[in-house]
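What you see is the complex with one protein chain gone and the rest in place.
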Amino acid sequence: GDSGQTTSTSTSSATEAAKAGKVGVILPDSKSSARWETADRKYLEEAFKAAGVQYDIQNAQNDKTAFQTIADQMITNGATVLMIVNLDSGTGKTVIDKAKSQGVATIDYDRLTLGGGAAYYVSFDNTKVGTLQGEGLSKCLTDKKADKPIVAYLNGSPTDNNATLFKAGYDGVLKPKFDGGEYVKGPEQSVPEWDNTQAGTLFEQMLTEQPKIAGVLAANDGLGNAAITVLKKNKLNGKVPVTGQDATVQGLQNILSGDQCMTVYKAVKKEADAAAKLAVALAKGEKPTASSSVKDPESGQDVPAELMEPQAIYFDNVKDVVADGYVTKEELCTGDFAAKCTEAGIS
Amino acid sequence: MNKVKELPGEAIVAAAQAPSIKNSFLAYAQRVRGGDMGALPAVLGLLVLCAVFAIARPSFLTAINFANLFTQGAAITVIAMGLVFVLLLGEIDLSAGYASGVCAAVLAVTLINTGLPWYVCMLAAILTGVVIGTVLGTLVAKVGIPSFVVTLAAFLAFQGLVLVLVREGTNISIRDDIVNAIANRNLPPWLGWALYALCVAIYAAVQLRRARSRTKRGLVADPLSLIAFRVGMLALFAGLAVAALNLERSRNPALVSLTGVPIVVPVILVLLVFWTLVLRRTGFGRHLYAVGGNTEAARRAGIPVDRIKISAFVICSSMAAVGGIVAASRASSVDPNTGGSSVLLYAVGAAVIGGTSLFGGKGRVLDAVLGGAVVAVIENGMGLMGYGASVKYLVTGSVLLLAAGVDALARKRAAAAGLR
Amino acid sequence: MNKVKELPGEAIVAAAQAPSIKNSFLAYAQRVRGGDMGALPAVLGLLVLCAVFAIARPSFLTAINFANLFTQGAAITVIAMGLVFVLLLGEIDLSAGYASGVCAAVLAVTLINTGLPWYVCMLAAILTGVVIGTVLGTLVAKVGIPSFVVTLAAFLAFQGLVLVLVREGTNISIRDDIVNAIANRNLPPWLGWALYALCVAIYAAVQLRRARSRTKRGLVADPLSLIAFRVGMLALFAGLAVAALNLERSRNPALVSLTGVPIVVPVILVLLVFWTLVLRRTGFGRHLYAVGGNTEAARRAGIPVDRIKISAFVICSSMAAVGGIVAASRASSVDPNTGGSSVLLYAVGAAVIGGTSLFGGKGRVLDAVLGGAVVAVIENGMGLMGYGASVKYLVTGSVLLLAAGVDALARKRAAAAGLR
Amino acid sequence: MTPLLEVRGIDKSFGPVKVLHNVEFAAYPGEVTALVGDNGAGKSTLVKCIGGIYPIDGGQILFDGKEVHVHSPRDAGELGIEIVYQDLALCDNLDIVQNMFLGRERKHGILLDEDSMEELAEKTLSGLSVRTVKSIRQQVSSLSGGQRQTVAIAKAVLWNSKVVILDEPTAALGVAQTAQVLELVRRLADTGLAVVLISHNMNDVFAVSDRIAALYLGRMAAQVKTSDLTHAQVVELITSGRSGELGLKNGVTP
Partner (left out) sequence: MTPLLEVRGIDKSFGPVKVLHNVEFAAYPGEVTALVGDNGAGKSTLVKCIGGIYPIDGGQILFDGKEVHVHSPRDAGELGIEIVYQDLALCDNLDIVQNMFLGRERKHGILLDEDSMEELAEKTLSGLSVRTVKSIRQQVSSLSGGQRQTVAIAKAVLWNSKVVILDEPTAALGVAQTAQVLELVRRLADTGLAVVLISHNMNDVFAVSDRIAALYLGRMAAQVKTSDLTHAQVVELITSGRSGELGLKNGVTP
């Protein structure tokens, strides 16, 4: 939308804001997931506006160099609080170090910068997301009464650390089942840059090589949809459960139509609000306290943290997402889906 | 095009003197040995590749995989076809990938938001391509900015445009059955055979008419036997392909039947024939080659160079739009990555592998199809191998090099003979 | 290089007759009006860009932003410098971006795993670049595969190689202070001034010696007044830059002091001077231009064309290695995306925007620096503007087009005058 | 008799270098006008100005007595001016027939009529006694120097134009071919065309031309009837810009 002028001042308390300092936010990209530009940006803007704090939200478009440049520019522009979603820990650490040396407070948003030493960390538990996906797939396979099903993996981008965390999560659930002979490990591919088009070809080839695939662990809804398209072409949709993540309109619709088994909903608003609260406090020169802490595996230090719980979404609780306002009924219940919506209890 | 006309003089061109099927073969063999190989090197590279994969993974040779190949390679091939026109001029279009994304997004958005019928939406997408091409072409031809810079700027801007169109990164599903059919459905077997018969008949008719008209004018024409041979070969190979695609390839034939020629195949064929005609048999095509070969000479011959350049960009972007539609159909959705990542490099690569020169003046639409096939076979085969990400990249690179190397070594022999 | 030598004959070249500072200016003005503009269009584009950003965001003109500009643009500029050599031949290296990634990964891995001192590790990284260049160059020159295809294959393979080196996607932090200093630390102010004095002195000495030697031989030489003027201009502008960079630019001077010329600046300067010397003043450089301008003519003149081509690829990949080191230093880490995404396109774009031709035979190392500056200023300025993702792409594309458009229109006047 | 093509006071500079100074030149229908001059005198530049390849800095071009503006080779072609340039400007990637009909292809509807073009090209070429071309479907890049020149000449005379300008057309031609081209030049003029022939060969110039125009260092030294001149006088005009009463006075046009 109208993200043209994000550096806006609040009208109500301009004088206070001028004293209060300024928050810079760097989002990672706009392509691996729609949440950054459609949800996070919106919620953060709302929160900052409400608090009357100056802010500047930018997106690094998955480019490390751009990420650092934006950080430089924000500090140049006078940000006193820097909130980053790092692209990788190395650049993240460089930025945090630079910010600290300039007396700028830092928050790790959604992704922990290993060894970075940010003042706060606000996130969902990404390993937990993967665990939910693994559990979801098991549940759907059990529902389908599958016998020794072959499970295929469509992992996220091989260069995305979050994808590694997701994988750790679902491997934690499924690996014991593979080892125990309950499930059979099928082909596995990482999808470069989460590219849905490539995911389609990759999955088509998996299916050609291993026609008996009975379950697909897809790391997010886009990849899931790519797999579903191929399954549809082979008239296998609905028979082979597929997982997802992000509770996108597309993913939820696929769940409603029975093509997708589950998705993971991350209540971005909660995360954004928590982070914005910290940032506003820091901008006003306060020293807020966090509800919990996380141990940085690299430096061994405890980082004060706010951690949110992800939620698994199946047909029955799609309505929760709508109720949360993350997806509107108008977007979701178009055309043929109106009936399904009613069936799923969405009103 | 290769007919040889003897003028008084002494040096001998074996075949032209008494055109017969045997002499034609001799002449072809001599041409190949002498270095004029046409599509041979690319076909050779393709065969080597297929053999390697077939040995490594027997499932490579199944009917279902054969059918998959076409739909997997279609979008890149179509975009590469359009790129050939720009490359022929010695220009480049880095934005073709994202242009296809923009057009696909236009298709998806109009389908979802306006509820207009599918053909109107497709037209809108293609029209978007035309507009894009006009703007790019004008900037290159009239303002004189190098095409690399113009299309790099467009490459960036279109990424933004796709994002705007898909509302900052959401993935829009396409629910229209006809649009989705393009890359996901097949022709009924009888229609496949009917089209096959039609193609062979038209080819035979055109060849015969041409030979008759040349004979009447007293020009050297192909002998009947040669024409019969060519038509026979076409009938044989196309027939085999149609037969293979009409095999049952469902995993569960009881449950659902999956047979027939994928719809993208006739789409690509029509585009191939159409654009080949434009390049080879129209004044526009001739002028395109002339501008690419020697812009100054073309200008002096009174050819409107600027107009030709703009047209080439328009064709390129419109074909990108078609490619975008195919990609959208195949994914049944459009997201900000549609047309992004490696699409552009693969498409340009396809054209270049097929034999199109980046310096202009040399290239055919068929090149794009052959090169597209190489790219598709590599992607397809690598998908079957099931390597991890890093190994896969490494092997894909090496395989690409292998295919291109076969081609290059074959052509090198030609150059050594003094033919460039 | 532009000295004009009168031979008997009548047409008049104003300046050459009585070289004086006034006549030199007249001649320059006439040259510019006549279309021979050298670096002027690129500089013009750059100025327009800076003016636009300075008006939109006053912070663009602060000392800290000025210093940031250099470190932000350094890696791309260095890679672009190397690419100039390949582009001069009319070839392309699509793999330069990922080659820089591979070399950066080699640096990081050797630093972490072997504990060897930083200079050995850097040498290893650059050596990797040399090996890569040799392989690529050999495939292009000896096997005869088009460089687009070879480097596309390398582009894929190197992605895999980086992944292997950083162990399937982890991120390796660089903890060596000296390596990290390259792109993150500054020279002490006194050293900045010392280097400044040295540069100006050397420039003056070279100019004077050259003029003296030419006068002795009876060739037309620059008048002393002109040399004094040039040296003066250099001293003035470089002095202003050093002074600006020596200003305190910390936001919290009490906490930490931040002054001095960033270390990358002398690094880039040394590379610029060195490669300019190689291109302009050595036989190798001359031969590079010759091969790029007319390969056949170069071959007939006995120039070892294959060797020249391989060398160009070696230089390109080694400079990519240096660029990779700078990038690794700036990020203090290496991950599989190092050298990926838009690095390659921006680097080629930088060279082309500066005025290097993709068709070979035309280009300077300075082009890469000017073009790199354009790219860096755009990125820097856009960073200050704070647009959303989609708008930013759109605006960046338009701004790039604007900068290139100024350049193109300026050059177009030249072409209209019959000078190409 | 009004000249069919006339240029008045043409100036042309390349950057700081002035190549043509106030040049006057005229070509009459039915006549062969020879344009002579030393290497670098500006002959080819003058021709390129007339052909719309270089824009002129000053002066006028008149066609059939009326001033015309020639901004591109297309404009020149539309007026009926056909030029064989010294740097032949053929497309190396096209074959002989394609080059000969470039920009003026024959068509059957929208498709090219290859057969009739091939037929006509063959006829035209054999009229120029090219005996060693193996195939008229050969790419021009594989032709010998003389063969290329013949193709360029054949291309220019294939059309019904009013003015034909030939810039050193026989430079690379053999004895027999040169004779043929000179004869062709004469024949073209006799059918009422204005022909301009640039040549360094005095024998050729005297053999076919009706008028001789001599350029000297970018200035027109003289334009005189051939019958009023001797070999020696022309050579003098070329090398020094003047000969007796004729030519430049003190280096400027009289």
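Labels for the chains are A, B, C and D, by order of writing; each one numbers its residues from 1.
Keep in mind that, in the parts below, a contact is a pair of C-beta atoms (placed from the backbone, for glycine too) under 8 Å apart; a residue touches a chain by one contact, two chains touch by 3 or more.
What you are looking at is a predicted structure, and each value in this text was computed from that prediction instead of being measured.
**Student:** Touching the hidden chain in the complete assembly: which of C:R57, C:H287 or C:R364 does that?
**Tutor:** Of the listed residues, the one touching the omitted chain is C:H287.
**Student:** Check each of C:G133, C:G361 or C:G405 against the chain that is not shown and name the one that touches it.
**Tutor:** The single option touching the absent chain is C:G361.
**Student:** In the whole complex, not just what's shown, which of C:I227, C:I303, C:V343 or C:A389 touches the removed chain?
**Tutor:** C:I303
**Student:** For subunit C, which residues touch the unseen chain?
**Tutor:** Residue positions of subunit C that touch the missing chain: 1-9, 11, 13, 16, 213-214, 217-219, 277, 281-283, 286-287, 289-290, 292-294, 296-304, 361-362, 419-420.
**Student:** Over the whole complex, note the residues of subunit D touching the chain we left out.
**Tutor:** Residues touching the hidden chain, for subunit D, are 14, 17, 37-41, 44-45, 86-87, 130-134, 142-147, 150, 168, 171-178, 200-202, 217, 235, 238-239.
Everything that follows uses one rule, which is that only the chains that are shown with their structure count from here on.
**Student:** What's the distance between the Cα centroids of subunit A and subunit D, rounded to whole Å?
**Tutor:** Computed from C-alpha means, the inter-chain centre distance equals 73 Å.
**Student:** Please set out, as single numbers or ranges, the residues of subunit D touching at least two other chains.
**Tutor:** Residue numbers touching two or more other chains: none in subunit D.
**Student:** Out of subunit A, which residues touch more than one other chain, so two or more?
**Tutor:** Residue numbers touching two or more other chains: 1, 3, 30, 36-37, 41, 158.
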